[in-house]
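Below is the structure I would like to discuss, written out as structure tokens.
Every protein chain of the complex appears in place save one, which is left out.
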Amino acid sequence: MFPWVDGFHWTATHIIFLSLFFSAILIILSTLVRGIWRAYSDFRAHRATAMCWRENFIALPEADRRCRHQLAGRVDFRTCDNAFDCRGCPNYANFAELPASPPTGSAGVSFSNKLLYHRGHTWVRPEEDGSYTIGLDEFAQCLVGRPDSVKLPTQCEDIESEGIAWRMTKHGHEIRVRAPLTGTVVSTGGPDKGWYLKILPYGPVNLRHLLSGPEVAGWLAAETQRLQLQLCSSDAGPCLADGGTLLPDLMDAEPNADWDTVLGSTFLDS
Amino acid sequence: MIARYGMVIDLDRCTGCGACMIACAAENNVPPEPPRATPRTGITPMLVRALSNGRDGADRREAFIPITCMQCENETPCVAVCPQQAVEVDKSTGIVMQIPQRCLGCRYCMTACPYHARYFNWWDPQWPPGMEKSLNPGVSVRMRGVVEKCNLCHTRFHGAEEKAAVAGRKEIDPADYIPACVEACPTGAILFGNLADPNDPVTLAAHSPDSFRLLERIGTEPKIHYKTTQDWIRALADKNANHPTEAQHV
Partner (left out) sequence: MSETILLDRRWIARGAERSSTLHFLLWLAPWVFLLLLGIYAAGLCFYYGLNQTNMDNRFAFGMWIFLDLSVIAMGAGAFFTGFLVYILKQNDLKPMLNSAVVIGLTCYSGAVAVLMVDVGQPLRAWFTFWYPNTHSMLTEVTFCISCYLLVLILEYIPVLLRNRQLRKIPSFLIFEHQFHKLVPVLAGVGTFLSFFHQGSLGGLYGVLRGRPFAYRQGFAIWPSTFFLFILSALAVGPSFLMLVVATAEKITGRQLVQQGVFRKLGFISGVLLALYIAAKAVDTYIWLNFTSPALGFGPVDFYSYWPLSSTFLFIATVPLGLFPAILFVVPRTARHRGLLLLAAVLTCGGVLLNRFVMTVQTLALPTLPFDEFLKYTPSWQEVATFGGVIAYGVIVYSLSYRYLPLFEAPKGEDKHVSLG
């Protein structure tokens, strides 16, 4: 195999054969190394969380990737092509200028005008001391009810926007809640406290990707409708969905529904 | 000296006694066959086969043909196919050598050999207690899973070289190098010698009009020749001879 090993011959056949073999091995191994190196570079450049989110986003069904402007009634139909990150969306400004026409009537679940909402069903409240409080919105709370367990990050731990803020389990389902902002955890709450995390962001804060005002109603109405369709059993006939509010503790009320799909759509986990 | 060791086997003298097979087995430490062995799983570097002209009654003729490694000279099939160069032709003797320690046991050489002169160790060698005393100390025992074949008693060649070195000679004395089968044959049917030496009796016998080789048209140039005056045997071999005559079954 090598010149110093018995059986090596300095003949054309031998050398061509081994050259081709070594080249093939080199190409194969270098491809592997390149893949590992590129992945490592992504982690070093702090691109990993954003990339993971993007991969996750692409894997979501198209129905779960509606642009906020469609939900707000600014456009008829638009699928988000920027992983819900309006902060970097080149088209955001164009659509934001259009008049919004949110649906009238109940959104099916209550919300507050003072809070900013993330598409992963968390709310954000800026505090006076510069920190931000993060909680689970009414929609998610109705769905999950009281979680069986909650795994919050510890104090001084960092969370990254579009990364995982905290995890919950309910009836054996693991729920990964997306972080709406980047920052360091100052204190932790829980389902009893009405909020889950208080964070102190580092760097400039851009909240453009969070929903507020009329958009929230449109979004929650669409979410409620989606939920209704997903929970509807397949052998039911056509139903008229004309409003009403979500009941709390849905997972307890209907333990046999396809919660896997529902939770994935709700918390944007593919 | 570059030698080309070969044989001329006189089929008119071969009685099929099998002494050559036994001598070969004894010389090469071939183990006794295990209970489940069949005629096709035995190790017989020298194997005597029976021939007949296929007729009955008074017209029937039979003969015996000892088959051993033909020590092919031209593009030796087993050398060409071995994936890890465990077979090579020894340039100084022309003997096709097998390296059992390098053999993977893939058996590709066995498929390649047109003479079926290669044998695989299907079992671990085992000797009944006490029989190990009869083993030849000059020949290593092979483990299961490797191929082996006749190597013209190469250890005897080494012995002859040692003897020559002790006596201060560069060339071996041909009388010192006699393979076991040649030595054992009671009728002297096997003639062994150096085909590179034009005066060697084996060379002269190989060139006689009565001599032939098996599967000559395949072009392996075997160094084991056969000799017979019986036409029906020649007719069997003629189909594949380099100069085919009309095949006649006598």
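Every chain is named by a letter (A and B) in the order it is written, and numbering of its residues begins at 1.
The working rule: a contact is a pair of C-beta atoms (placed from the backbone, for glycine too) under 8 Å apart; a residue touches a chain by one contact, two chains touch by 3 or more.
The shown structure was predicted, so the numbers you read here are calculated from the model rather than taken from an experiment.
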So which shown chains sit in contact with the chain we cannot see? A, B
Out of B:Cys17, B:Val89, B:Ala112 or B:Ile178, which is the one that touches the chain we can't see? B:Ala112
Contact with the hidden chain only, please: which chain B residues? 34, 36, 38, 40-42, 49, 51, 65, 67, 75, 77, 80-86, 102-108, 110-116, 118-124, 144-147, 214-220, 236-237, 239-241, 244
Where does chain A touch the missing chain, residue by residue? 1, 5-7, 9, 11, 13-14, 17-18, 21, 24-25, 27-28, 31-32, 34-36, 38-39, 42-43, 47-52, 54-59, 61, 81-83, 85, 87-89, 172-174, 176, 260-261, 264, 269-270
